[in-house]
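All protein chains but one are shown in place.
Letters A, B, C, D, E, F and G name the chains as they come in the text, with residue numbers starting at 1 for each one.
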Amino acid sequence: MAKAKKVSKRKVNTSKVGIVMGSDSDLAVMQEAAKILAKFQIPYEMTVASAHRSPQRAADFAGSALKKGIKVIIAGAGHAAHLAGVLAAHTRLPVIGVPIDSSCLQGLDALLATVQMPPGIPVATMAIGKSGARNAGILAAQIIATSDPDLGKKLTRFKQEMARQVEKKAMAVEAQ
Amino acid sequence: MAKAKKVSKRKVNTSKVGIVMGSDSDLAVMQEAAKILAKFQIPYEMTVASAHRSPQRAADFAGSALKKGIKVIIAGAGHAAHLAGVLAAHTRLPVIGVPIDSSCLQGLDALLATVQMPPGIPVATMAIGKSGARNAGILAAQIIATSDPDLGKKLTRFKQEMARQVEKKAMAVEAQ
Amino acid sequence: MAKAKKVSKRKVNTSKVGIVMGSDSDLAVMQEAAKILAKFQIPYEMTVASAHRSPQRAADFAGSALKKGIKVIIAGAGHAAHLAGVLAAHTRLPVIGVPIDSSCLQGLDALLATVQMPPGIPVATMAIGKSGARNAGILAAQIIATSDPDLGKKLTRFKQEMARQVEKKAMAVEAQ
Amino acid sequence: MAKAKKVSKRKVNTSKVGIVMGSDSDLAVMQEAAKILAKFQIPYEMTVASAHRSPQRAADFAGSALKKGIKVIIAGAGHAAHLAGVLAAHTRLPVIGVPIDSSCLQGLDALLATVQMPPGIPVATMAIGKSGARNAGILAAQIIATSDPDLGKKLTRFKQEMARQVEKKAMAVEAQ
Amino acid sequence: MAKAKKVSKRKVNTSKVGIVMGSDSDLAVMQEAAKILAKFQIPYEMTVASAHRSPQRAADFAGSALKKGIKVIIAGAGHAAHLAGVLAAHTRLPVIGVPIDSSCLQGLDALLATVQMPPGIPVATMAIGKSGARNAGILAAQIIATSDPDLGKKLTRFKQEMARQVEKKAMAVEAQ
Amino acid sequence: MAKAKKVSKRKVNTSKVGIVMGSDSDLAVMQEAAKILAKFQIPYEMTVASAHRSPQRAADFAGSALKKGIKVIIAGAGHAAHLAGVLAAHTRLPVIGVPIDSSCLQGLDALLATVQMPPGIPVATMAIGKSGARNAGILAAQIIATSDPDLGKKLTRFKQEMARQVEKKAMAVEAQ
Amino acid sequence: MAKAKKVSKRKVNTSKVGIVMGSDSDLAVMQEAAKILAKFQIPYEMTVASAHRSPQRAADFAGSALKKGIKVIIAGAGHAAHLAGVLAAHTRLPVIGVPIDSSCLQGLDALLATVQMPPGIPVATMAIGKSGARNAGILAAQIIATSDPDLGKKLTRFKQEMARQVEKKAMAVEAQ
Partner (left out) sequence: MAKAKKVSKRKVNTSKVGIVMGSDSDLAVMQEAAKILAKFQIPYEMTVASAHRSPQRAADFAGSALKKGIKVIIAGAGHAAHLAGVLAAHTRLPVIGVPIDSSCLQGLDALLATVQMPPGIPVATMAIGKSGARNAGILAAQIIATSDPDLGKKLTRFKQEMARQVEKKAMAVEAQ
């Protein structure tokens, strides 16, 4: 993640994405989102704020994100994962939620607690775990690309590259 | 609920229990808690505060409850039910959570979002729906009774009365 | 939905949001998204395309959306809800998925089929049913507002209005 | 757990919390509750009583707890976890239930068997496993603190300390 | 159920099966068991005893059943259905459990709370609801028939009759 | 279903598909399969055979199907739906299973009991209920069409017609 | 299992319990049932018969069990566990089902396929896995004891011994 971190640090005042996690034990999962943002050279910042243990910190992060120039918030949490919902309650920015598998229930609790938001406050929910964190990074890029054609082109190439990767793997499997 | 309301109004400054619901559509469920408190003559107040649509209101309610003399908070919400957790995040009072069945998932989402709290911030979770709301009222009474022997005696009689009711029903069934 | 339809028709060439549903039986749910877009005066178009019964139509819609000026796609489907994923496979625009409760499994199948996307192709998943459709409209507005400050202000007022509505309901409940 | 045990032994006649587990194999989980009580210097006692294999012992524990000065009971069990419900049936003290993940079903059976109590007999249900046991200790402290202002202050500091811990972790993550 | 009741009353002192339900609201379900017993002319008694609201009554019923000549106990309950387990804890007679669908979770809670018994105390669990109650009656008959050849013959004829009924229905469907 | 029945009766000796249901109460669901077969003019026969109440009848049906010229068996059942598996155990013909929602668990029990077959004996499982029954008819046609080019062409037109229906519905929705 | 086997072999012609498993990979689980039977000196036989791969063998076992003097059948199987149901279809003896966790779904599929039997054919379902197999042995003993007072006394002592074991474990935990 060296490159990702450099991007993040250099451009910390101009972060376009804020990645928040409920606990530092979620870092390995949420770095998947950071890696994607770094790949697309989207400046981001990453921090910890618990909806339950530090609710004010969570509210403050969300409440000030717009002014700081952040365009999208990504929130990852496990158990009864309220973090994304709490952030969404305090901002009108799009909030992407990543349910994390950190209880006995394999992330089903985090998924339902993230996705089943009542009307009024959406959370753009991703799959549980690393797949979801990675997709959160891509969705953040897609959202920013709605007003950034250069990033849009990068995303188009990224999709083409994914298709090519599948073809390569297909050839390897077919050659067996 | 006439009597409950009278108790509630007369003693509003000395409420011992705060009942909060995420939406006024939860009122029919949460009144089951109120009825029990009224039955035990425990003064309570009842209001609406959404963890998502009015997060500040929810935080303020929880943050000021202790000073107002409230001893226990009961919170009922549906969907990704964050209300009890948000209140618990802002107070050191015991918070009782009632999951409400208001989405397609029959309250399973609300149950997991209420009970699967991460370490540090407990929510005393009840069964989904009216049974749970009723039990929330009883648990609040049991908590207050830990320092109120008279209320304790009422609870003991309440248990005895429940056992008698079962016997009565048993006789009716046996007599068929 | 008179107003929504007028907006939609007048501005059909400049739709910013494409609402797609897997079957016309999903219309009552997906109109909740349309209503929100109409409220925010965001031009949209609404159509039917089945991932399974008309896959080419779905691919074409997604493949041409970007050129037509669409910024966000909202897709609603039930059962093994593949529609949002299929659309997301064919565009780099953000795709919002609304799982619809149209099988015996109360939308759990549609939820998992929408949210559990493999890495590479995110779908911003909402709650099951009308709550989710309504939130899909709000999220689409939030995404467009990342580059439209006026819409951003409307969203801020919308949040404030929601908080006020909660207070009003609170007063009604407290006054009982 | 040295300290916890010392507290427990010295004050065994004045235990304020009774921790009961269905099997000695649950000890590792339930010690999380004991650790918290020890941290708050709340005297407790800990024992084994099975709702199924030793129902009389369970009934006797619950039936005599009030007289012994116990204020709160914490019960942990797995499978079809009836222990908390059985204890609650025999006392008017608040009973906190900790579902334990000891079957194939990852604690979902224990969770539903603990939380879905019928009306009349509440069990204050915590999350499955160690998180839940830890929270059971905190909730017990919160309940006792409703009539013990000094303990209340400790709980307030505990919450502040948790928030500080989050900030520290946030700094570590941000510094990466 | 006229006949069933007559059998039950005449032979109440020689009941071979005890049917217990957690609440009189379970009567409509549990009568399915009674109907089967009546059909096989097996004397039974039927009563109400709640594991939670009248634990002593439940323990007494189970504790005295053997001496009264009862050979099998059938227990039906909903929610966190502990009744069958509690009865089984107090007797060495076979206990058949019928989970009843009386909460939001459609009997899944009652099923898991009944079937997932820890080692040592079995409960012979049936399907949720009326199908299960009916089968509880049949299983009770099968158990008693292990030492009652005449009843065994009736059960064999009952099975043959079921097969004949299927054939009759098959002919009706085929004739369409 | 007049036409379907006529086809069925006239060609009963040359049935290509056998539709079996566990109970005549499943008829309304399974007729969806029959309607599709009638539409494709595939002769079929339809009967009742319970895996549990008439196991010999079920075994006989499956055991003789091949010789009677049947090419595909469709089996619909609810609860712990063993019918498709039992038939598949007695034949090497392809067996299509339709889980039916006839218990409290909304067909989840029937789905898992049908689809989770152990290695060696496949059951081609469809969605729960009428959608699944309809698709069972289509799959049976697809299987027969692997050696019947004319039927294959009908299936191709059927797919084209489905796509056209979607377009028609799309126009209706767009015209709103 | 030396002793169990000796008992089993010596008395093979007078087996009172038949233990059947769907695959020899289930042996480790089902031996828990055998151990209990050996402990109570109940002669048993143990074999493999698959409901799907060898349906005739399964039907024959069940069909001849009564004549061989068997009083209770215990059946263990995983996946879509039809074995117990198939055996129950072919005998009027009590059949005890043990769901085995041998698929990805942790035994939930086996549980529902075993317990959700349609009306007419009961299966006395135990918990998933080894706990359930052990309880199956105990239930078989309880059933046989309905006409064997000596075995009944052994069961009573077994229950008393279990209670003593709990007390011993309680002392160990209390002494910590």
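Just so we're on the same page, a contact is a pair of C-beta atoms (placed from the backbone, for glycine too) under 8 Å apart; a residue touches a chain by one contact, two chains touch by 3 or more.
Computed from a prediction, not measured in an experiment: that's the story for all the values here.
Every visible chain touched by the undisplayed chain in the complete complex is listed here: A, C, F, G. Checked against the hidden chain, the listed residues F:39, F:68 or F:159 yield one contact partner: F:159.
Within the full complex, the residue among C:34, C:121 or C:151 touching the omitted chain is C:121.
Screening G:14, G:56 or G:176 against the full complex identifies G:56 as the residue touching the chain left out. Seen from chain G, the chain kept out of the figure touches residues 1, 5, 21, 23-24, 27, 45-50, 53-54, 56-57, 79-80, 103-106.
For chain F, the residues touching the absent chain in the complete assembly are 66, 71-72, 92-94, 96, 111, 115-122, 124-128, 130-131, 134-136, 138-139, 142-147, 152, 155-156, 158-159, 162.
On the side of chain C, the interface with the absent chain consists of residues 22-23, 50-53, 55, 59, 78-80, 82, 85-86, 88-90, 103, 105, 108-110, 112-118, 120-121, using the contact rule stated above.
Operating definition for what follows: only the chains that are shown with their structure count from here on.
When the interfaces D-E and E-F are ranked by how many C-beta pairs touch across them, D-E comes first. With centres defined as mean CA coordinates, chain G is found 53 Å away from chain C.
One simple way to say how far apart two chains are is to compare their mean CA positions; for chain C and chain F this gives 35 Å. Averaging C-alpha coordinates per chain places the centre of chain E 20 Å away from that of chain G. Chain contacts: chain F has residues 23, 50, 53, 79-80, 103, 105-106, 108 touching two or more partner chains.
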